[in-house]
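Let me give you the structure first, and then I'll get to my questions.
All protein chains of the complex are present and in place, except for one that has been dropped.
On to subunit A.
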Amino acid sequence: MHPRPVPPRPALEAVGLRRRYAKTQALDGFDLHVAAGTVHGLLGPNGAGKTTAVRCLTTLTDIDEGSAAIDGIDVRRDPAAVRERIGLVGQFHAVDEALTAHQNLVLFARLSGLSKPRAKSRADQLLEAFGLTDASSRPVSGFSGGMRRRLDIASSLVLTPAVLFLDEPTTGLDPRGRATVWQAVREVASMGTTVLLTTQLLDEADQLADRVSVMDRGRVIAEGTPSELKRRLGGDRITAAFAAADLDRAATVVARAVGAEASVDPDSSTLTVEVESGSAALAPIVRALDAEGLAVDDLALRRPTLDEVFLHLTGAPPTDAVASDPAQTDLEAK
């Protein structure tokens, strides 16, 4: 038997955080544990408390109750030391529109305590790392959304933070911009910086995160790796349309092919199966239907939506209201 490895100190730990704004309990017993060197996704609908959690952990907003530590340093007791160890990319583009990319980075680098020559070389390094060298002397006002976000991320990496916070980093970006930001996040993670990112998109959490916490009404209601969560959420949906006469026979064939019950909707003449991995299940379904001589009119694969996730976890659709106790489901991942 091997001795159990000593777990590394968590990069981020929050226990029982509470934070109340005038009318809403934005955080209501929020717990989070992020291992060093991992990417952690904080998933939830609007109003779930994701941004408040990030603001509390980055010292921007006071914590009413509970404790939080970044890299072992208490957020409430020593906020200045915490600020030395974090990078924050908020929901707004916090880079200065009128300045060039290079001027922005030099400003943030010098504010972070670098001397002028070191700030300049650090700015050059970061511009190159994020593919912005060609745009370095252009004012940010002419940048695309994806370029701004990358510059935003670059400017929070001046001192290589222990934890980088990204609050909905791809909101408002087109698919191309989203892809370049995802690439940037992967690069940050690959050098060992711990990343906490909030998102409303299941797909984004799936793409980037090692582990995901699902938030609703100010607390975490489920935690696990993306595949663990997806398994519990029922995985992907495959919907196929047939001629009405073939529907029942097709349901039997499809159910046998994937080993799961197919639900039939006679009105739309479609059937739906839930499978763990949609892409892996498609080929057996098509082969089985082909062997039986059944013609498919339409075939669609989709991931569960965030609404379905919440329906599954809480038994209720996501709400912005945070006053009452949510229907808790015991889904603590082990």
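Here is the rule we go by: a residue touches a chain if its C-beta (ideal position, glycine included) is under 8 Å from a C-beta of that chain, and two chains touch if they have at least 3 such contacts; residues count from 1.
Here is the rule we use: contacts and distances are computed from a predicted model.
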Complex member absent from the view - protein name from UniProt, among "Roadblock/LC7 domain-containing protein", "CidA/LrgA family protein", "RNA polymerase sigma factor" or "Transport permease protein": "Transport permease protein"
Selected residue (touches chain absent from view) among A:A69, A:L88 or A:L132: A:L88
Which of A:S67, A:Q103 or A:S144 contacts the chain that the document leaves out: A:Q103
Absent-chain contact - pick from A:L114, A:L173 or A:V195: A:L114
Subunit A residues that touch the omitted chain in the full complex: 58-62, 80, 83-84, 86-88, 90-94, 96, 98-99, 103, 107-115, 118, 122, 125-126, 128-129, 139, 156-160, 187-188, 190-193
